[in-house]
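Handing you a structure now.
Yeah, one chain of the complex is gone here, protein chain that is, but the others are all in their spots.
Think of it as A, B and C in the order they're written, each chain with its own count starting at 1.
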Amino acid sequence: MWLHASCSLEFSIPVPTPFLLMLRPRSGWQQWVAKEHYVLSPSVPVVEFTDMFGNLCQRLVAPAGYFTVHTSVDIETAEACDTAPGAPFVEVQQLPDETLPYLYPSRYCESDRFTEMARSITAGRAAGYDQCAAIVEYIRNTVRYAPGMGQQIISASELNQSGFGVCRDMAHLGIACCRALSIPARMVVGYLERLEPMDLHAWFEAYVGGRWYTFDPTQNDLWGGRIAIAFGRDAADVAIYTQFGDPVELLYMSVNVERMVSPPFDSAL
Amino acid sequence: MWLHASCSLEFSIPVPTPFLLMLRPRSGWQQWVAKEHYVLSPSVPVVEFTDMFGNLCQRLVAPAGYFTVHTSVDIETAEACDTAPGAPFVEVQQLPDETLPYLYPSRYCESDRFTEMARSITAGRAAGYDQCAAIVEYIRNTVRYAPGMGQQIISASELNQSGFGVCRDMAHLGIACCRALSIPARMVVGYLERLEPMDLHAWFEAYVGGRWYTFDPTQNDLWGGRIAIAFGRDAADVAIYTQFGDPVELLYMSVNVERMVSPPFDSAL
Amino acid sequence: MWLHASCSLEFSIPVPTPFLLMLRPRSGWQQWVAKEHYVLSPSVPVVEFTDMFGNLCQRLVAPAGYFTVHTSVDIETAEACDTAPGAPFVEVQQLPDETLPYLYPSRYCESDRFTEMARSITAGRAAGYDQCAAIVEYIRNTVRYAPGMGQQIISASELNQSGFGVCRDMAHLGIACCRALSIPARMVVGYLERLEPMDLHAWFEAYVGGRWYTFDPTQNDLWGGRIAIAFGRDAADVAIYTQFGDPVELLYMSVNVERMVSPPFDSAL
Partner (left out) sequence: MWLHASCSLEFSIPVPTPFLLMLRPRSGWQQWVAKEHYVLSPSVPVVEFTDMFGNLCQRLVAPAGYFTVHTSVDIETAEACDTAPGAPFVEVQQLPDETLPYLYPSRYCESDRFTEMARSITAGRAAGYDQCAAIVEYIRNTVRYAPGMGQQIISASELNQSGFGVCRDMAHLGIACCRALSIPARMVVGYLERLEPMDLHAWFEAYVGGRWYTFDPTQNDLWGGRIAIAFGRDAADVAIYTQFGDPVELLYMSVNVERMVSPPFDSAL
């Protein structure tokens, strides 16, 4: 399926401010970027680099005044997410090296403190995919989605105490529990078609049965229409923008995702 | 300056054929990709990865029949290339690690056999930028540009014997001579505004005075308007397409570069 | 100066258990490994890989029974750590890409919650090295070193509340405060000559004035004699051993560091 997705940000910048942006989805084995726009206004010099997790990151200094970032993509992605009940746990010694960073505790996923809870939630389930599914089910049943609470990023432990959070926080809890069972788990930030209300979304992936699978504690049906923008250990790694120095004001942010009637055709050629 | 550049390829494919494409320019410190289109027809699954030189590469299997690839970019790039007469040679022990691969001989740049020639060409020049400039001058004065000869890629040694070649071959000779003097040098394939006749272009960069500088043996004036598509040790690393298995026919290829009157504005947002 | 350092671990393993070890110091620009021993008993297959931070990691499955790891190095390292009072803050936009991962909050360094505290501690100090020095001074003056408390790794926030911890915890607080000021800071685990009582040690490095500098909140004099074993964002990245599955018992651990009278000579050759 083809999606057109866009994200616009408008900032009010008091003094020239360094930014790190992460708003360029990459083509990968599950999505293909056929068109992409990335427009900064005013136009400023940008340097792009690839971070430790393979994300394309953009560095720039936003000048004082209004600063807007418009990005959009036409992308092909799957209609439905693969699921694999029964997919087995991969023994740690068999894991590919590149999955290992996703086994360790991280800023918002204190997996070192979730061993007991993860074992209790998944008691009686087959090791692997079914454990992840049990964790997602548990989160769905016990954590209340609280859209207004998303200003401060909270960790798995904090969510566990408070009992309510947003998609990102719920992903943290899912990731922490998976890692506590020695299942590599990583954060994904991206677009999701038909999300209500429309916004950027966060979910997680777990490595079982020899590949990454998608899990989303906030969605009862694991539908497709997903566009990954960035991968990381948790929200600390995948902020779509990070600014340094005195805080700037985000005046406006809009996100839009539409299904395209037909694949893009490059009329400009 | 803003450029709109496009490249279209059309193949006739007898049997399904694996391809590696390298047609996605990256944003870097000298160019910013504001819009990009990459359309395959028919649409096929693609996996993208980053190669050893930092290039984005696309892997796919082209189905039997006609297969077309259309790519285009709106990109900001410099009006003029930086030059730096007198910029000093960087002692090997001071070179950044990432420049070292560009010191060794490679498929088409047999630098191990150019020590004497490089020394003779650059006799009396200050070590560094001025040596590179002398090498480019030498190539411009002694090698005849022979546009029809470009079917087979020839190496620096072969060019040195035959005396005529295309941009790519001349870049090979420049690179081989620089490396023979312990100056890191790398191949660039990309677009060049106002190139006549319009086509993809190849030039090289040498690392002197603490950064990479552009050198182009085919152009008397080192004007800007350049878009780097891929970097590598020589033409073996930067083929815009590589196909495996029985040869397929390239029916058609067109390249276009235009200066944009104004920066792109994302009307689709 | 030349040091001979060794670390021995002995485990009692109930069932075959996957391990990740990080006990191979690398030669770098500040230390040179001239001799190294790494003996596992019983001998088992090991796979080594390089992690995201450049550390050499060893993967193996320890068999049931007693399992010992003996490592030692003869290494050349500096007599004294470089210091640079006045070394300036590096603007974020000028930081090398590879320092950026050390700007973000991590598991045990919740830098996102230390902005006010870091500003207050460093009030009146020049941006850069002097801020780091003020942070270290603050930790030395306010945190009580509590050697018996080191069983559980605690985070910067937790240390800040409790007021006592070990070298690793104090490094976490130093790192969190540096990052809160947009100064890249990373954890180092390694050997330190003359440490009392002898053990592995942890300290941190901050990137100011264009390079990494050593800071050590637990030592009044910043003497040298340091051997870095691993670098990371915090203790979660640099555990010298990580075991998966049911906990195993560490029966014994010993660490030894001695100054060598003369450089090693390879008598075996």
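Here are some notes:
Here is the rule we use: contacts are C-beta pairs under 8 Å (C-beta built on N, C-alpha and C of every residue); 3 or more make two chains touch, one makes a residue touch a chain.
Given the structure is predicted, the values throughout are model-derived calculations rather than measurements.
Although it is not drawn, the missing chain touches B, C when the whole complex is taken into account. When the whole complex is considered, the residue among C:38, C:145 or C:164 that touches the unshown chain is C:38. Only one of the listed residues, B:107, B:125, B:140 or B:211, touches the absent chain: B:107.
Checked against the full complex, the candidates B:93, B:161 or B:262 give a single residue touching the omitted chain, namely B:93.
Although one chain is not drawn, its touching partners on chain B can still be listed: residues 18, 20, 49, 51-52, 57, 59-61, 91-93, 97, 100-101, 103-107, 109-110, 112, 153, 182, 236-237, 242, 244-245. By the touch rule set out above, chain C reaches the unshown chain at residues 4, 6, 8, 26-29, 32-40, 43, 45-48, 50, 54, 56, 58, 70, 72, 76, 263-266, 268-269.
Operating definition for what follows: only the chains that are shown with their structure count from here on.
Two chains share more touching C-beta pairs than any other pair, namely A-B. Chain-level centrality, scored on Cα centres against the all-protein Cα centre, points to A. Remark: chain B and chain C have CA centroids separated by 43 Å (rounded to whole angstrom). In whole angstrom, the spacing between the mean C-alpha positions of chain A and chain B is 35. Note: centroid distance chain A to chain C, computed from Cα atoms, is 30 Å. In chain A, there is no position where the chain touches two or more neighbouring chains simultaneously.
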